[in-house]
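The structure appears below as structure tokens.
Only one protein chain is missing from this complex, and each of the others stays in its spot.
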Amino acid sequence: MTTVARKPVATKPASMAQALGRALRDAMAEDPTVHVMGEDVGALGGVFRVTDGLVKEFGEDRCTDTPLAEAGILGAAVGMAMYGLRPVVEMQFDAFAYPAFEQLISHVSRMRNRTRGALPMPLVIRVPYGGGIGGVEHHSDSSEAYYMATPGLHVVMPATVEDAYGLLRAAIASDDPVVFLEPKRLYWSKADWSPEAPTAVEPIGRAVVRRSGSSATLITYGPSLPVCMEAAEAARAEGWDLEVVDLRSLVPFDDETVAASVRRTGRAVVVHESTGFGGPGGEIAARVTERCFHHLEAPVLRVAGFDIPYPPPMLERHHLPGVDRVLDAVARLQWEAGS
Amino acid sequence: MTTVARKPVATKPASMAQALGRALRDAMAEDPTVHVMGEDVGALGGVFRVTDGLVKEFGEDRCTDTPLAEAGILGAAVGMAMYGLRPVVEMQFDAFAYPAFEQLISHVSRMRNRTRGALPMPLVIRVPYGGGIGGVEHHSDSSEAYYMATPGLHVVMPATVEDAYGLLRAAIASDDPVVFLEPKRLYWSKADWSPEAPTAVEPIGRAVVRRSGSSATLITYGPSLPVCMEAAEAARAEGWDLEVVDLRSLVPFDDETVAASVRRTGRAVVVHESTGFGGPGGEIAARVTERCFHHLEAPVLRVAGFDIPYPPPMLERHHLPGVDRVLDAVARLQWEAGS
Amino acid sequence: MKKSTMTVQELPGAPAYRPTPPPSWKPRTDPAPLLPDTAPYRVLGTDAADRLDAALMRRLYAELVRGRRYNAQATALTKQGRLAVYPSSTGQEACQVAAALVLQERDWLFPSYRDTLAAVVRGLDPVQALTLLRGDWHTGYDPREYRIAPLCTPLATQLPHAVGLAHAARLKGDDVVALALVGDGGTSEGDFHEALNFAAVWKAPVVFLVQNNGFAISVPLAKQTAAPSLAHKAVGYGMPGRLVDGNDAAAVHEVLAAAMERARRGGGPTLVEAVTYRIEAHTNADDATRYRGDAEVEAWRAHDPVQLLERELTQRGILDEDGIREARAAAETMAADLRERMNAEPVLDPTDLFAHVYAQSTPQLKEQEAQLRAELDAEGER
Partner (left out) sequence: MKKSTMTVQELPGAPAYRPTPPPSWKPRTDPAPLLPDTAPYRVLGTDAADRLDAALMRRLYAELVRGRRYNAQATALTKQGRLAVYPSSTGQEACQVAAALVLQERDWLFPSYRDTLAAVVRGLDPVQALTLLRGDWHTGYDPREYRIAPLCTPLATQLPHAVGLAHAARLKGDDVVALALVGDGGTSEGDFHEALNFAAVWKAPVVFLVQNNGFAISVPLAKQTAAPSLAHKAVGYGMPGRLVDGNDAAAVHEVLAAAMERARRGGGPTLVEAVTYRIEAHTNADDATRYRGDAEVEAWRAHDPVQLLERELTQRGILDEDGIREARAAAETMAADLRERMNAEPVLDPTDLFAHVYAQSTPQLKEQEAQLRAELDAEGER
């Protein structure tokens, strides 16, 4: 765990993209083994401008525009990590990480285990992910189910500007490979935050209660956090006081925080944008039920994207779980049954 | 749905590998658009001999040894399907399907949807899968979580010799892409079955109760079915009368059969060899709980492989869910609580 | 179904490519016939232009003019919010037009996101071609009707499809050649390699056209390859490589036509590299000033595909003022029609989300569709 401490300075609005860029910059400045690589990460600064300015400050050897080949990028990063570097790889969009799955599953996630720890894989794979940005086909996938089903990977998703910085620093500092899912539609979300006083870097694996409540728990992460916060506000009108848990990482999974919340509230809804069937929600609901069965007044429900390929822009609003669907699910939590 | 009816003939022991080979042969004989392709499927007959004899009977144009490149194989099969053929692709081992994931996720699963049905993908991807055969690294993965999280695919796993034939025929007859997972350790399992009177071909998507019981339901599929059957026998000594449901396909999922069973028994354990976290068990447990909450005496439990890369042969027995772990889980179903 | 025998490519007289111990073992073929041209092949402004087919040239010219106008119109539509995104082929019209016109009706085109113009020249309604980029349904047309595969976004992944389709057609005994388009950046992908290798081994009737426009978004060619040229990649697959001036419509057409003919006659695949330039940014969302200077763009503007052909044809008397005027007028008509029709808001049925996921739908999808219908009904009632 790396903790960055600087003098407190006045904060001003910063976007998640800026906080991520700053995290990369600070990590590169602190540790010469950190290398950023990917498609268009150099002069262009990445298609989302997250790597803007890095090539200027650190040169092409530290911030490298690679040939256009995702398996090659990740495979080369594996070799660089074998030699002691800490590559931070950018996959340009969620769906364009698929060509690298062989390297990810067969090597990134297994190299450490294969060699009894001799060859750790301290690399980070940054993936701009999820929908809601009007992107055409292949630009809006939520692919976390694939990553969480792959032992050996950590899977992290920031939902706030502060976490974007803190979690990315923690991911780069980690000796384990981290798939770092950056919710595209939150890139331009802003918060008062100062790059001069960056947030302490959390260890990966702690969920956080974003809103306390007593009637039911919304379990969520990444792009769905704002939806859940809004739903929780709206729910007050219905007389429901909802707790919102932001997982922050799917692996490691913070059973403790989640179960503690659900034991308190007795009801839970898992909310994510990824497809429902075979998505993270099943795992989460199952583990919560295993741990909280006798505290549950109703089955843990799930609000997720439909079990379909991501829709075209003009239809995506019908697919994405919004406030109404969350409230509908809350309403189905069998309120007549208990408390 | 294709139904094959021939005169009844005396049955004799046949292995699952033989039944699969026969299904390929019969499908090719019946439908000239069926093409088998993959690595070593020709003269060698596949490393598991499932395609043995096909090249002799149908020639190299119908049973083709491809260059060694999984993405190329599947990508070419997509193009062949676009032209109206029904390719049956063999991936040599579970882990060697990963290089083809890009083609699988971005094209096989989406082509039909992308084109509003104009370009269906009637192809079958046969994957010898799972462990328990003493295979060295990369030869024993249970990768069904990836497939079931990919909308547009059907995911089918036979557990018996009869089903191997029937389900493979149904998969080839289907106008949807089917990932057909063949449990490697059941290849040489035998049953009385005659290729001259092949079983009627079931439509895909129906689970089957392999053993009726009243105390609890074991929900399983593929390589774990024999384990569950054995556990159910052993459980009689403990006074438990277990029902065993063989899912036969993860997609489509037969909620009806599964929920009916669990409502009857009030308790359930999901058993599979795939890793637990993010594996099929979470989805299954969550859906069962959603549907049967008030019938459940205990949370639905899961018995799965550990959340680790598949172990080396000398340690695999510690990883694979065996009878003891299933019985342990059954014992934890809170028998004191109810019926 | 006609019978065909599939044999792996063996040059006549060459020894079987089998393991024989050296010294009797030799490389299978002399690579010389596979090596590409040492400079991009040109027709316009060279003696080869003496042989131009006037009718074909007029057709090419009219389409170039229409294509230029189409690109401008589509770009304008992004500014009006009528397209979600547009990757322009301005500057690459010669490749687009030649690729479309070289096809027989029964042939198949495998385009990428940048190749809507080729699809339009092949006969697709521009509104249908732009459906994807408008944010409407992924594919705006029936690929079988036009023998145009869906516009492909994941780079190079359409190439194995082209190989598979061409191979299937050959097995069926059908006279079909597939033409697959890919960018310079796309040649770095593994799928490029696997597709070309399958094509060569199977001797599939497929032609690969690399539009080398110098950039993959911001990444220049020099960071993409160290090869003598992209056409040189052909050698490693045992297929011929051709290098052509991609802004010379006559040259691109000639080279592609020869490659198509070769494939049609059973000669197997060809790799064609067309050297061209992307005059506009990668898409309307891109800022090209971050990675290239104006001077370079200006140098390429001086080598403009429309002007190159116009100059040659007028000099040779194949085209006159009337012809030019006519071509421009037709282009304006197309643009006005496109503008107008793109202004109409498309009407999508949300339940289409579930209609085509499977041929045999699942109970789960049926439930979800019912849920969405209920929501829509409730919305309607409000």
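Chains: A, B and C, in written order; residue numbering restarts at 1 for each.
What we mean here is this: contacts are C-beta pairs under 8 Å (C-beta built on N, C-alpha and C of every residue); 3 or more make two chains touch, one makes a residue touch a chain.
Because the structure is a prediction, the values reported are computed rather than measured.
The chain not shown here is in contact, across the full complex, with A, B, C.
From the set B:138, B:263 or B:295, the residue in touch with the chain omitted from the display is B:138, counting the whole complex. Touch with the chain omitted from the figure is made, among C:99, C:155, C:168 or C:200, by C:200. Of the listed residues C:162, C:182, C:235 or C:331, the one in contact with the hidden chain in the full complex is C:235. Within chain B, the residues in touch with the undisplayed chain are 39-40, 42-45, 47, 65-72, 95-96, 98-99, 134-139, 277, 306-309, 311-315, 318-319, 324-325. Interface with the hidden chain, as seen from chain C, comprises residues 8-10, 16-23, 25-31, 34-36, 38-40, 42, 188-194, 197, 200-201, 203, 213-215, 220-229, 231-239, 243, 245, 247-248, 268, 275, 277, 296, 299-300, 302-303. Residues of chain A that touch the chain left out of view are 32, 35, 60-61, 64, 66-67, 69, 71-72, 74-85, 87, 99, 102-103, 106-107, 110-120, 122, 151-152, 154, 174-176, 203-205, 251-253, 255-256.
One rule holds in what follows: only the chains that are shown with their structure count from here on.
Chain centres here are Cα means. That of chain B falls 39 Å from that of chain C.
Averaged C-alpha coordinates give centres for chain A and chain B that are 31 Å from one another. Inter-chain spacing, taken between the CA centroids of chain A and chain C, is 37 Å.
Across the assembly, chain B contributes 71, 99, 102, 106, 110, 113-114, 151-152, 251, 253 as residues in contact with two or more other chains. Across the assembly, chain C contributes residues 137-138, 154, 190-191, 352, 357, 362, 364 that each touch 2 or more other chains.
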